[in-house]
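A single structure is presented below for examination.
As you look at this complex, bear in mind that one protein chain is not there, while each of the others sits in place.
And now, subunit A:
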Amino acid sequence: MSLLELDSVSVFYGQTQALHEISLVVEPGEIVCLLGGNASGKSTTMKTILGLITPRSGEIRLAGERVTRSAPAARIRRGLASVPEARRVFPEMSVEDNLLTGAFTRRTGIRAELASVYESFPRLAERRRQPAGTLSGGEQQMLAFGRALMSAPTLICMDEPTMGLAPIFVDRVLDLIAALNRDRGLAVLMVEQNAELALSIAHRGYVLNTGHLVLDGPAPSLIDNPAIRTAYFGA
């Protein structure tokens, strides 16, 4: 059974349609990237999956169950987690409180999860009492990852996880995503501006253009596909 299925999902902002009958799937243990140029609807797709926007038509299923109209909390309990665009850590809360906020939907096993996150990210353990706003960009990205892991997800949605990071951090973040996928068996749905980088770690990819899915396939087949250029830069 697929972890996540979108079945001809259409989304509107007021009168304007942002997504046109999008269908996509994420299987367990996959890294899938969602590519597309500016304003192509990538973030909208992510927000729709997370339950921040309700589609006008179509269906969303998590592990086979319909969640089209469920609140974010219900989706998180079914194994979904989010690394928001631009990280969005809570700047005046301590690192530890940020992590605990990630576990909001859980009632048990929080301490064990916290210990496991600290084990994966020793930097965060060192800075557990520090306000998150004082961390460096790379550290904040780790915190955003750790926060997502706190709900013990099976699928993490990441909206441009490398945005605004120094080049050395970009590589490190991509390695980290690959490692989370390898070691924990996490599925990842990732939005990326930089198609080449994203496809270097992804298994499959989808390409969005002005709210339409125009292309999909295994990562290697997309890397050299000239249609990607078209999707990004127009004809």
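Heads up, the rule we're going with is that a residue touches a chain if its C-beta (ideal position, glycine included) is under 8 Å from a C-beta of that chain, and two chains touch if they have at least 3 such contacts; residues count from 1.
Convention: contacts and distances are computed from a predicted model.
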| item | value |
| --- | --- |
| Identity of the absent chain, which is to be given by its UniProt protein name, from "Xanthine dehydrogenase family protein subunit M", "3-hydroxyacyl-ACP dehydratase", "NADH-quinone oxidoreductase subunit H" or "Branched-chain amino acid transport system permease protein" | "Branched-chain amino acid transport system permease protein" |
| Identified contact with the non-displayed chain, of A:Ser8, A:Thr101 or A:Ser221 | A:Thr101 |
| Sole contact to the chain not displayed, among A:Val9, A:Leu62, A:Ile76 or A:Leu213 | A:Ile76 |
| Sole contact to the chain not displayed, among A:Leu50, A:Val67, A:Val95 or A:Val173 | A:Leu50 |
| Contact residue for the chain not shown (choose from A:Gly37, A:Pro55 or A:Pro84) | A:Pro84 |
| Positions on subunit A contacted by the hidden chain, ascending | 50, 52, 71-73, 75-77, 82, 84, 88-93, 97, 100-102, 104-105, 147, 151 |
